[in-house]
Structure formats: C-alpha cells, structure tokens
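Encoded as structure tokens, here's the structure I'll be asking about.
What you see is the complex with one protein chain gone and the rest in place.
Showing subunit A:
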Amino acid sequence: MSPDEKQIALSVSGNGNVPNASERAKARAFKFRMWWPYYLMLAPGIVYFLVFHYFPIYQAKLAFQDFRIFGDNVWVGLKYFEALLGSPAFYQVLLNTLIISTMKMVFFFPVPILLALLVNEVRGSSLRRFIQSAIYLPHFLSWVVVAGIFIAALSPSSGVFNEMRGWLGLAPHGFMTDSGAIRWVVVFSSIWQASGWDSLLYFAAIMAIDPQLYDAAEMDGANRWQKIIHVTLPGIAPTIATLFILNVGLFLNAGFDQVFNLANDAVRDQIDIIDTYVYRIGLQSGQFSLATAAGLFKGAIGMLMIVAAHTIAKRLTGKGVW
C-alpha cells in the first residue's frame, strides 16, 4: 500500500485525522485512477443520453414558440397546446394511443414471459436452439416487411388466413379494413414480431436461478408445473417488475413504424397514434411547433405514468428502480 493509500485508508476508517481538502482531492484522484476504464466505457452512453435525450428536452421549448428557421423564435406561450387540444382529431389520437398501449401491455407483456417459461421446459438442447432461433427471427424483419406479410396473409381474396377460414366453412373477412379488428392486428403483429426476442431477458433470468432450488423442490416432490409456479416465477419476479416499470415508461410509444405501415384510410381513425400524428403534422405539414407540443404532451403523460406505476409496484412488491 502506498503512503497515499495508507492515508486514505486511515481517513476512511476514522483512525486518522479528518482529511483536509488536499487529501480529499487525492482520494478522488485515486478513485478516478482506479475506475477510469469503467468511466471510459460509460462515456458513450452518457454522450448518447445527453445528445439524444437531454438536449432535446431543452429544444422542447419550441412547443411554446413560433418556429423561425432564421432568427429568433417568437414566444407564444400555450398557443400550440390550445390548438392541439382544440383539435377534435387529437382526442381520438390520444384515445387510440391509450387503447393500443393498454392492449399491448395486457396482451403482449405476458407473452415473452410465457415463451421463456415454455422454452425453458424444452429438454433437448438442439430442439430448444431451433425453437429459440425460430421465435427470434421476426425481430430482425423491419416493419415494412412485417406489415407486408400481414397485409398479404390477411387478404380476403388470396390471404392464407382467409383460406384457412374457408376450410372451416367461414366467409372471407377483410381484417385490414375492419375497424373492429385492426387494433387486434396491431397487437398480434407486435407479438409475432417481438415476443421471441423479448423473451431473451426472461430466459437469461431463468438461467440465473440457483439449480439447487429445483433440486430441493424435486426432493419435496414438486412436479414440473409446481416448480414453475414456486421456483421459476418467483425467481424472475424482480426482472418482471423492472421490465414492467420500464415498459410503463414507454407506454405511449405505441409503435410508429408499425402503425405507419399497417394503417390505411379505412382504419386510420382507429389506429392513428400520437407518433403518427406528430409525423403528419410536423414533418409533412411543416408545423414543427404544433408537432413539438404534441410530442411534449406525450412525454408529460408518460412521465406521470411511470411515476404512478413505480409507486404502485413498490407498494405491492417492495421493489422499484429508485
């Protein structure tokens, strides 16, 4: 141990004098020398969040200004929020966003957990690898491709799904143009595209469970179902809680790419979400301030929801992310 380190150790243990400013500086420098590779690894992440998440917060002031490409923007207060809330379409857009997000939360969120549990029960390693590869694959397809697949598969005249309905004696149905069905198409296509990949985290959490717990359960006579209920699920409960809270934070991200590619005029009023509205009003109509106001509105609701979800989760499970 170097003299500096001895001095720091004495200071920390309380056996020496209270460190002066110079000693505290030395201690900080020492800690930095100890940890600098980690700080270096952290740097790209910090820069990413600063540039893409914190700097835009400052630019959100555009929602309160008339945007000028050159010169100073003009402060207009809540003008664009009033315009937004005065637009009848925005309430429908907000409602669509909440409905689709809730449907995804209820019907999508459990699927990766179930998938991870099911895959974990597959005993043959080669079969398990095959199943994992098969369910991960759609994650690598863009929404342009996935939407194309669904539009073709659900076609009333030539889609495979309607052919299957025909085998059962059912008449063809235009799911892509049915305002009652389109939200289910959105949810189901999300599940098809992303649940396999999302199950990875849960599968990793299952792998981390101590095998001795399974051995002990088996000694106690537990069958496979009981082991899932009493060992696996409690073992991954913290992961489920954490991901649930993180998902609530992204609650209003109902899926721009997905909706943009699946929408058509027949059903747009059912699945037009805040993100597609912002795109249309902001980029296509050039109303950047109005679009920023809509985006900020979405962010504010998202923040309220994550705080509420966190509070509830902490009261129910005693676990939270802060």
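The rule we apply is simple: contacts are C-beta pairs under 8 Å (C-beta built on N, C-alpha and C of every residue); 3 or more make two chains touch, one makes a residue touch a chain; residues count from 1.
In the analysis below, contacts and distances are computed from a predicted model.
A.B. asks: Which listed name, "Dihydroorotate dehydrogenase electron transfer subunit", "Pyrimidine regulatory protein PyrR", "4Fe-4S ferredoxin" or "Extracellular solute-binding protein", is the one UniProt assigns to the chain that has been left out?
C.D. replies: Of the names offered in "Dihydroorotate dehydrogenase electron transfer subunit", "Pyrimidine regulatory protein PyrR", "4Fe-4S ferredoxin" or "Extracellular solute-binding protein", the absent chain's UniProt record gives "Extracellular solute-binding protein".
A.B. asks: Given that one chain is not shown, which residue among A:94, A:267 or A:313 touches it?
C.D. replies: Counting the whole complex, the residue in contact with the absent chain is A:267.
A.B. asks: Quick one: say which of A:63, A:84, A:111 or A:236 touches the chain that got left out.
C.D. replies: Among A:63, A:84, A:111 or A:236, only A:84 touches the chain that is not shown.
A.B. asks: Spell out, residue by residue, where the missing chain touches subunit A.
C.D. replies: Interface with the chain not displayed, on the subunit A side: 68-70, 83-84, 86-90, 151, 155-157, 174, 176-177, 179, 264-269, 272, 277, 279-281, 283-288, 290.
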